[in-house]
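Of the protein chains in this complex, one is absent; all others appear in place.
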Amino acid sequence: MDIILNILVCFGLISVGLAFIVLLPVVGNLLVSVFSTVYGEQAFSRFKGIESGSVLVTPEAPPPPEPKVEDHGHQPTPLNVYLAVYGALLVLTVVTVGVSELGLIQREAVFWAVVVATMKGTLVVAWFMHMKGGPAMNRLILGTTLFFMLIFFTLTMADLSTRDTIFEHEAHWTTIKEAQYSGAKPAGWSAKGTAAAE
Amino acid sequence: MFDAQFWLPESVNALAGGVDELFIFVLWVTVISLALVLGAMIWFAIRYRAGSGGPRGSMPTHNMALEVTWTLVPTAILGVIFFWGTRDYAKMSIPAGDAMEIRVMGQKWFWNFDYPDYGVRLQATPELDEKNETEGKPVGLVVPVDTSVQLIGSSTDVLHSVFIPAFRLKKDVVPNRYTTTTFVATEPGVYDFFCTEYCGTKHSNMITKVTVLSKPDFDAYMEEAQEAAEGPADGATVFASNGCAGCHQVREGATGGLGPSLWGLAGREEALNTGEKVLADDNYLRESIENPMAKVVAGYDPIMPSFAGRLSEEELTALVVYMKQLGPDAGGAQ
Amino acid sequence: MSAATDQNQEPSYLTASTGWKSWLFSVDHKRIGLMYLVATTIFMIAGGSFAGIIRAELFTAAGDLIDADTYNRAFTLHGSIMVFLVIIPATPAVLGNFVLPLMLGAKDVAFPRLNLASFHIYMAGATLLLISMILGSFDTGWTFYTPYSSTTVGPVAWALTGVFILGFSSILTGLNFIVTIHKMRAPGMTWMRLPLMLWALYATSAVQILATPVLAITVLLLIVERSIGIGIFDPTLGGDPVLFQHFFWFYSHPAVYIMILPAFGIVSEMVAVHAQRPIFGYKGIAFSSLSIAIIGSLVWGHHMFTSGQSIYSSVLFSFLTFFVAIPTAIKVFSWVATLYKGHVSYTPPMMYVFSFLALFMVGGLTGVVLGALSVDVHLHDTYFVVAHFHYVMMGSAIIAYIGGLHHWWPKMFGRMYPQKLANVTSVLVFISFNLTFLPMFLVGSRGMPRRYYEYIASYQTLNQIATVGAFLLGASLFVTLGYLIYGAIWGPVASRNPWNGLSLEWRTATPPIEHNFHGQPTVSGTPYDYPVEPGEAPGEAVGVTK
Partner (left out) sequence: MSAKESTEERPPWVAHFFASADQQRSAANFGMWLFIGQEVLFFSGLFMAYIAYRWLYPDTWLSGADVLNKWLGAGNTVVLLTSSLTMVLAVRELELNRIKQSVRYLWVTVAFGFVFLGVKAVEYASKFELGIYPGAHYEAGEVEGMAGLFFGIYYTLTALHALHVIIGMGLLAWVAILVKKEKVTAENNSLLENIGLYWHLVDLVWIFLFPMLYLVR
């Protein structure tokens, strides 16, 4: 029974998130119509662009033709900001090498390595790649890319990691393990120090 | 038109009860929604065609109640189909504790069935199936009726797939690990057994049968198979049961086939694709069986799988002896 | 070509400059669209002929027309050509390239040179695939499943490099479209006033950019696997073939949405224009395009239910698969609701909309059957699946693409094709399509596996009906091609706005001038503001101001 139980627990999280994405059109409509009744017809005119038949009466002049013009005069970031970021990156590199020297057990080593690498990554992206001052759209692009990458990792690992939960022999390298017990060695397997000797 | 017999072969697997009902349920869902949607489409298209006098009035562009209903109703139906499918899938794929284990090994273009409880190996090459059929012996995978059977599949070279339509059962066999399916046959009889994962040239010939026998017949056949296993291995059956005939011709003057013809090979000079010539003596025959890539005959692709570790020493010598008899001077064994 | 000129005597883009150099190196998005049209049509004829060979072979139960190897090569090439060369570039590259800047009121796409580069990359990838055909072609199936694809003999590496390069062409097109839609909309065209064709192309481009790189890395790993043997997918070296299937389907399922989303865009456009009525549920259709793009990349596991994937992940993928069906249902219901109280005219594009709705309903709902776990175990890799994806890919994407061609043909060439003949042929295409693929549902559920060139005799009659239907379908498609070409060259000169559409592309001359608009058109309303009674002046929503 616990198999079915923790399948359902795992779905709870995903389904709430996905339900919002799927019902976005309906939820969007609902919110807009509710709010527009409360705040008066024109409050959400920008969103409610479509009304059948009635030409949209926009109180102010038609939106300015030029898209929002970024300010011209943004002066390049000062030199010491870059040097500070560079210094931080070097320090973090030393930290990550140091952490690996501590000989933590595997799970923590992976965790700390990923944490430090992400910090270095955000530093480079925010300052060196001018994500900080740039348009919000860039953040959305990087966000969706990372979202898709995580989807790829998590769902594939969902398969790989749960293969032998029900049948022990469905684990990945069973045939290789069995071949190894019976003496025959699969092509790729190299026993320590002996392969070269043979 | 809308009953399971028309769409699906009769179901003989006790575990796959819900499959036919779910298939028919979704078939009805399809037919009803098709009727509704296409009916509405055709009716609107005719009633409101350009120039027709139909009453028009204001054209609604969105209607909250309608949009919410036609989002929630499909969600509900799909939820029902999902849970129904998952419940049946769990029932179909998790074997009972005491299930009888049969190891299915897929190989390029035929199947091997090992019965660890009886120490018997049945091979299902097209040649052996014909021989068994003519002799009235059960063909291919032999299973007892009304006993829970667990198939543990593995493959030796590429992906294959065990598909028995009558049992509603399908599972790929993968080279690097074992995959498991289970069934409980309810009706004695002979059912089709296909390979459904593309595996090369003879993918469509990699088919055999599943013979469901009553318990006493099954036990009798098992004893008979055990005696045959102890008897001296005779080269011809080893040749037939390991699928060699799938690629090599053995009759005089027969050409074609993916591998070179073996007629009159023993004692002859063979030209290799590296250009040199080699005498086809016992060592060459043995080596070509164990490690075919070492010496590839000119004009043939290097696709022969290696039989190292799969043929016992006794079977290997029997095979070499058999091949040496394939020639005009040695009386040509049959 | 007739020198249809604009009122202030500017030559149309067809006659602006002549000579093959001006075509091959032109950065005008309309010319690139036409070049894609010619290329995809030729490849469709090639892919279709392989389909003809397969169907002819399957006419009889015994494999007697061609031997197993040729058959395996025929279905592999049919699959690869149709997927990589025809249906993925078809709507986005041909209709998208031609129509997107016109609908946005822009002069050209954001990066025209990049647009031309992606066309030449597409041709380079196509030639590599054809070279692999000449070198004795490969027989791995369009899915290249390892370990068969990494161990078989044959020019697989050529084909894989071809697919690798084709991936880049589709990424660059997607990138171009997203930047154009974001940055180059006509003043006043807010996101809520974007025609639905552009919403669909926007969602398709997002999927192209986010899914195709994984195909590139998969194909690269397979090439390296075949050459150096790094063992990632090779079981003898410890690799896992099922991991390859995860890699491959992570791209290929979103690729299925790259194929169908533009078809949704075309149908939304054609339903509104030919019913002369504002689209029903604009926001519903627009956001469901985005939802499909997002959820489309969560569900690839339903291709691998029986492939040795763990039971957990099969249940998880089956659960996610049912989420994709909901936005699609919203779209279909909204289209049918758009016909309500409209002025439906039975023009050829509208006939294709009717057949699209019918075929897509069948295709979509058989997808639901395949999404349910227990039934998929029986139906996976049988002809039921073949029928399902042909209904969705051929029946919906290609039929909508042909409908889109009929819709924008007068704008492309300035001449109208014979409409009566077009109506008749569209019915013929619909009937022959059903004749070909309905028997496949039946033969598949009765257990006939996929990719068999020899099958047991009991399936023979149904396969014979399918073969007859297939050749009928081929013939009717040739008739369509014939009258479209005839119409483009000798047809009567088309008016500026034959279907009385309201979106910006109908404001240009027919065929449009080199840089589309004279002034910068502004938009102050939705492109679907049709009057209640036909004949009244359409809403002043769309005006071209200097």
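Things to note:
Order of writing sets the labels: A, B and C. Residues in every chain begin at 1.
One rule holds for everything that comes next: a contact is a pair of C-beta atoms (placed from the backbone, for glycine too) under 8 Å apart; a residue touches a chain by one contact, two chains touch by 3 or more.
Nothing here was measured: the structure is a model prediction, and the numbers come from that model.
Taking every chain of the complex into account, the chain not shown here touches A, C.
Between the chain not shown and the residues C:166, C:196 or C:210, the one that touches is C:210.
Mapped onto subunit A, contacts with the missing chain fall at residues 66-67, 69-70, 76-77, 79, 82-83, 86, 89-90, 93, 96-97, 99-100, 103-104, 106, 109-110, 113-114, 116-117, 120-121, 124-125, 127-130, 134-135, 137-138, 141-142, 144-146, 148-149, 152-153, 156-157, 160-161, 172-173, 187-197.
Subunit C meets the missing chain through residues 10, 106-108, 110-112, 114, 171, 175-176, 178-179, 182-184, 209-210, 212-214, 216-218, 220-221, 224-225, 228-232, 234, 237-240, 243, 247, 515, 518, 520.
Rule of thumb we're sticking to: only the chains that are shown with their structure count from here on.
Taken as a contact graph, the chains are fully connected, with every chain touching every other chain. Relative to the centroid of all protein Cα atoms, the closest per-chain Cα centroid is that of C. For the pairs A-C and B-C, the larger set of C-beta contacts lies at B-C. Taking the mean Cα position of each chain as its centre, A sits at the greatest distance from subunit B.
Subunit A and subunit B have Cα centroids lying 41 Å from one another. The set of subunit B residues touching two or more other chains comprises 58-62, 67, 71, 90, 94, 175-177, 179. For subunit C, residues touching at least two other chains, in rising order: 236, 238, 240, 242, 278, 281-284, 308, 311, 315, 319, 326, 330, 528, 532. Listing the residues of subunit A that touch subunit C in their complex gives 3, 7, 10-11, 14-15, 18, 21-22, 24-26, 28-29, 46-47, 49-50, 52-53, 55-56, 62-67, 137, 144-145, 148, 151-152, 155-156, 158-160, 162-163, 165-166, 170, 172-173, 176, 186-189. Those residues of subunit A that touch subunit B in the shared complex are 3-4, 22-23, 25-26, 29-30, 33, 50-53, 163, 166-167, 169-176, 184.
Residues 63, 68-69, 72, 139-141, 145, 147-148, 151-153, 235-236, 238-242, 275-284, 306-308, 311, 314-315, 318-319, 322, 325-326, 329-330, 332-334, 336-337, 339-346, 354, 357-358, 361-362, 365-366, 368-369, 371-378, 380-382, 442, 445-447, 449-456, 528, 530, 532-534 of subunit C touch subunit B in their complex.
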